[in-house]
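One chain of protein is taken out of this complex; the other chains stay put.
Chain naming follows the written order as A and B, and within any one chain the residues start at number 1.
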Amino acid sequence: MSSQVLWFVSRGSGLALLAGFSAVAVLGIAARLGSVPKGWSRLGLGELHRTLALFCVAFLGLHVLTAILDPYVTIGWAATVLPFASPYRATAIGLGALAVDLGGTVLITSLARRRLGYRAWRAVHWLGYLAWPAAFWHSVTAGADLRTWWVTLMVWGCAAAVATACLARLLSWRPL
Amino acid sequence: MTRSAVSLGAAVRPSSAAAPGALPRLLPLCPPRPPRPASLDSHLSRYGPPPCSAPGQRDMRTLIAEVGRAGLTGRGGARFPTADKLAAVAAGRAPAVIGNGTEGEPASAKDKVLMARSPHLVLDGAVLAAQMVGASQAVIVAHRDALDILGQAAAERRRARLDQVRVTVRAAADRFVAGQASAVVRWIEHGVPAPTAMPPRLSDRGLGGRPTLVQNVETLAHLALIARYGARWFRSVGTPAEPGSMLVTVAGAVREPCVLEIAIGTPVGQVLDLAGGPAAPLHALLLGGYCGAWVDAAQAVGRPFSAAGLAGLGAEPGAGLIVALPAGACGLAETARVVRYLADESAGQCGPCRFGLPAVASELERVAGGRPADLGLLRKWLGQVDGRGGCAHPSGAVRLVRSALRTFGTELTQHAAGSCGGTAQVLPVPSPGPR
Partner (left out) sequence: MARLRVDFIACQGRGLCAEALPELITLDDWGFPIVSGQPVPPRLWPDARETVRSCPLLALRLERVNR
C-alpha cells in the first residue's frame, strides 16, 4: 500500500473520528440534561452514544494502524499508548496517545460496568472530559490541514458543539 | 416522657432471682419514684447473672435453637423470627451486632423507656447476641433521651468487668426513617440516616461489608431472658402462634398514657384499661405506628392485640403503638398532619416517595380542610406509591391513608360538604427542626 494512500486514510479517518467522538461527547453530556426536546427519545440518544462510541473505537484502530504503517513517518507502536514516545512530532502524537489511554479506560470500565458498580464506573467516566480535549488538540496539532476551509469549519464546528453542550450542562446544574 | 406501669390483675411477685412468673418481665416490678434506671446490682439480684461467660460454639448453636423454640420475633415492627436472623449472621465471617434503639416514631416511647429503666437487660441482650453470632463487639444506637443512662450502664459493666464482649453506645439520628435497619448501619458508617438498597441483605453484607445483625433493643431484652429461663418460660404468656410479652405505648385520649408490658393477645380494651381507660368516648384507634392503621374503636376493643387478632381489621401490632382518638378529634385532619410529616421525613432517595408522598399529603390536606379534593386522584397516587421505594416508608404511609379513608368514611362525606367539627390535635408531630 503506497505511503500516500496510508497517509490519506490516516488523516481522513482522523477527521471522521474527530466528528464522531465529538458527537459521542455531545450525546453523553446531553443525557445528563434535565429534559429532552419533545419527541426525542432518551433511549435513542443513550443507545446512539453507546453505539457511536463503539464504532469510533473500531474506526480508531484503522486510524492508528495506517499512521503506524506509513513508512513516510516513524511513529512506532509504543507511541500509540505511551504519550510522547514518538520520534515524529512527539507532542502532537503524544496527545493522541493520551486520548487513547483515557478513552480506553472509559471504554473498558463501561464494558465492565455491571461488575464495577455504578459509582466506580461514573467516577472513571469523568475522564471523558479530559479525553476529548486531548483528542481535539491532537487533531489540531498532528492532523488538521487548517488551510483547507472545510477542515477548519469541521474542526471548529466540533469544538463549538462540545462547548455548547458543556455550557448547557453547567447551566442546568441543580444544587444537590 | 411516659412512665412504665405495673400490669394490673396479675400477682406481683417480689424481686427474686427465680424466673419471673408474671408480667412485667422487662420493666421494673415497682417503678421507682422519681424514675431512675435499675442499677447493675438490682438487675443481677432480680434476674440472676448473665447466662454465659465463656460460651463455646456448640453452646451458642444450642442457644439459637432455644430462641427458635421460644418463637421470639423482632419487636421493631417487622416481626421477623429472631432465631433465623441469628443463624444467618452466625454463618458469616467476622459479624457485627447492632442494637437498634433509635425509635424514630414520634408517638412511640417503649424503646426509650426500656433503655432508661432496664438498661442492663438491653446490654445483656446485646452481649448475648454478639456471643451467639461470634462477634467481638456490639454497638447500641440509642435515642438521645436514653443515651446517657445507657452509656452509664455500659460503663458500670466495664468497671465490673462483666462482659467478654465490648459494648459501645452511640447516639441515634433524629429522623423518622433513621430507625430502619439499613439506615442505622449507614448512620454508623457514614453519618447518613437513610436506607440503602437491599440486596445485599444486612445479614450478608452490612456494617463494613460484614454480616450484620440489627435487632430492636426490646428484642435483645427478651433474648437476655430466654437465655436465662428458656423457651417454655417465654411461651408461658402470649398466644401459641405469637408467644411472649411485648411493650406497648398507649397514648392519646386515655387517662394515664404510658408504656406497658402486655402478653401478646391481650384484648385491646384491656390494654386501654391498663392505661387508665379512655378519657373520653373513643372514635378510633391508631395501631402499630405512623405507618400502621386506623381502626374503629368499638370494633377494636374486643380484639386481641396480636397480628392474628388485628388482621381482620387491616391492622398489625407493629411497633406496639396504640393511640386513642377521641370523638372530638378529626381523624382526617390528624392523618393529614401525620402524612405531611411522613412526606417531610422521606429520605428523598426514591422518586415515588419523594414526589408521591407530598402529593398525597397535599390532597389529604385539601380533604381535611374541607376544600374540593380529588379522591380518585388520591387513590391513584396511593396505588402508584405503594410498594415502590427503597424501604417500607412509602408503603407505610399508604397503609395509613387507606385505613383513614376506610375508618373515617362519615367524616369524608362531612368534609365534602364542609367540616366534621372535630378540633383536637392528638398525634404528636415534631416541627421541622434544623437538619
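Just so we're on the same page, a residue touches a chain if its C-beta (ideal position, glycine included) is under 8 Å from a C-beta of that chain, and two chains touch if they have at least 3 such contacts.
None of these values were measured; they are calculated from a predicted model.
S.K.: Just one of B:F80, B:W233 or B:F355 touches the chain that is missing; which is it?
M.R.: Missing-chain contact among the listed residues: B:F355.
S.K.: Among A:A31, A:L82 or A:V124, which residue is in touch with the absent chain?
M.R.: The missing chain is touched by A:A31.
S.K.: What is the set of subunit B residues that contact the non-displayed chain in the whole complex?
M.R.: Answer for subunit B: residues 195-197, 349-353, 355-356, 359, 380-381, 384, 388-390 touch the chain left out.
S.K.: Tell me, which residues in subunit A touch the chain that this view leaves out?
M.R.: 31, 41-44, 46-47, 113-114, 117-118, 121
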